[in-house]
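We show some of the complex, not the whole, and keep each chain where it was.
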Amino acid sequence: MMRNKSIIESLLLAAGDEGLTADQMAAVLEMSTEETVTLLEEMAEDILQDETRGVMITSFGMEYRLMTKKENAEFIERLAEKPSPKTLSQAALETLAIIAYNQPVTRIEVEEIRGVKTERPIATLSARGLIEEAGRADAPGRPILYATTPEFLDAFGLKELAELPPLEEGEATAQQEADLFFGRFEEALDEQS
Amino acid sequence: MEYKVKIDSFEGPLDLLLHLIQQLEIDIYDIPAAEITNQYLMYVNTMQQLELDVASEYLVMAATLIAMKSRSLLPDHESDEEDFMDEEDPREELARRLLEYKRYKEAAEKLHELEEERAKVHSRPPADKLFESNAEGPLHVSIFDMLGAFQKMTRRKKLAVPPKATVRREELSVEKRMHALKEKLRSAQSPILFDDLFDSHERDELVISFLAVLELMKQNEIVVSQNGNFADLYVTAGGNDDEK
């Protein structure tokens, strides 16, 4: 078991930011995927707790990766040749949020929610490999449908789409108020009759 | 190149309206049509005074607001039940759109936080030799896969080597490099990949290393082996162990 941990660490180091799936590691270790995942989780926890360690095992998307610990970010920045790449603009982030929560979705649908043209943010997100075309909608003109890519999960540190922060329940609230209103409206009707 | 100027940091008429609603401390479910319309128009007029290109969406919204305002000024003498059921209050429709937009605006803020947190962790490039063996079968990749890989690469940190080229140059000598190479090979139990002997991108260093390897080969200090054409070269310490 100790040996397997050592091998896993070697594999993860070699894979770098390409990462490895539990399946890939299981095949090399000749273990079941379940056993491999258990081992990975145990290692991830141990490493995280160990204050002398500066790495951590993360899983963004399907891949497990060896990455630097968050709290050491500033020290890495000190040696970094270039500043971090530009973060996304507000327009791009809004567009991405709408696509992420409604995928697959057409540009027109995104524009209806945002209330503005959205060609440019969509071009930016495509160029960044965060969204991709996912077929065509069954609607007049057969517009392109957009969905997020695995790179989206990676870029936002998410394991899967289900990890997206829940949307504020704005509509539910509106619905509740509507129900309340109709309740009162019906009462008023009852009183009249 | 031409850029359409965005109105402030507002992402469109809905964003502007949300801002005004917040500023005026208005209930989103009970928007005072006259007040919001006046504020909104003042904003748009100012933009026009500044001779800025006002995106058409802002003008469409202005028209909607004006219609809403004039309706609110009409006495509601005819509001019998049927009209009431058929015709939605335009303020409700607006509130619904604003609320929906607001949800995604907030989600965008959360995404931004996630993006910043993610930018704090780094990995390293994958080893050159991984996964390059399957050069057959149909290609199932898209341009988005390529762009994604490219982004992954741009997120990687390149840590700077200090600009000490001049200091280093003094240290460069074939002899010293030969010693270093022998040390490396001796400490390694197994053969070392030829490429790994060349750990610098600086031409001087590469040349010195290469000369050192040639010299060591000549002296039978090292053996270079290869398993076939184009296979990797491996270097091992030679049988001639006379350094001590």
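Things worth noting here:
Each chain gets a letter, A and B, in the order it is written, and its residues are counted from 1.
Operating definition for what follows: a residue touches a chain if its C-beta (ideal position, glycine included) is under 8 Å from a C-beta of that chain, and two chains touch if they have at least 3 such contacts.
Please read these numbers as outputs of a predicted model, since none were measured by experiment.
Each chain type appears once in the view; across the whole complex the copy numbers read A x2, B x1.
Definition applied: only the chains that are shown with their structure count from here on.
In whole angstrom, the spacing between the mean C-alpha positions of chain A and chain B is 13. Taken in their complex, chain B has these residues touching chain A: 6, 9, 11-15, 29, 55, 57, 61, 95-97, 99-112, 114-127, 130-131, 142, 144-152, 154-160. The touching residues of chain A, when paired with chain B in their complex, are 13-19, 56, 58, 60, 65-70, 73, 76, 79-82, 84-85, 87-88, 90-91, 93-94, 96-98, 100-101, 113-117, 126-133, 149-151, 154-158, 164-165, 167-168, 170-171, 173-174, 177.
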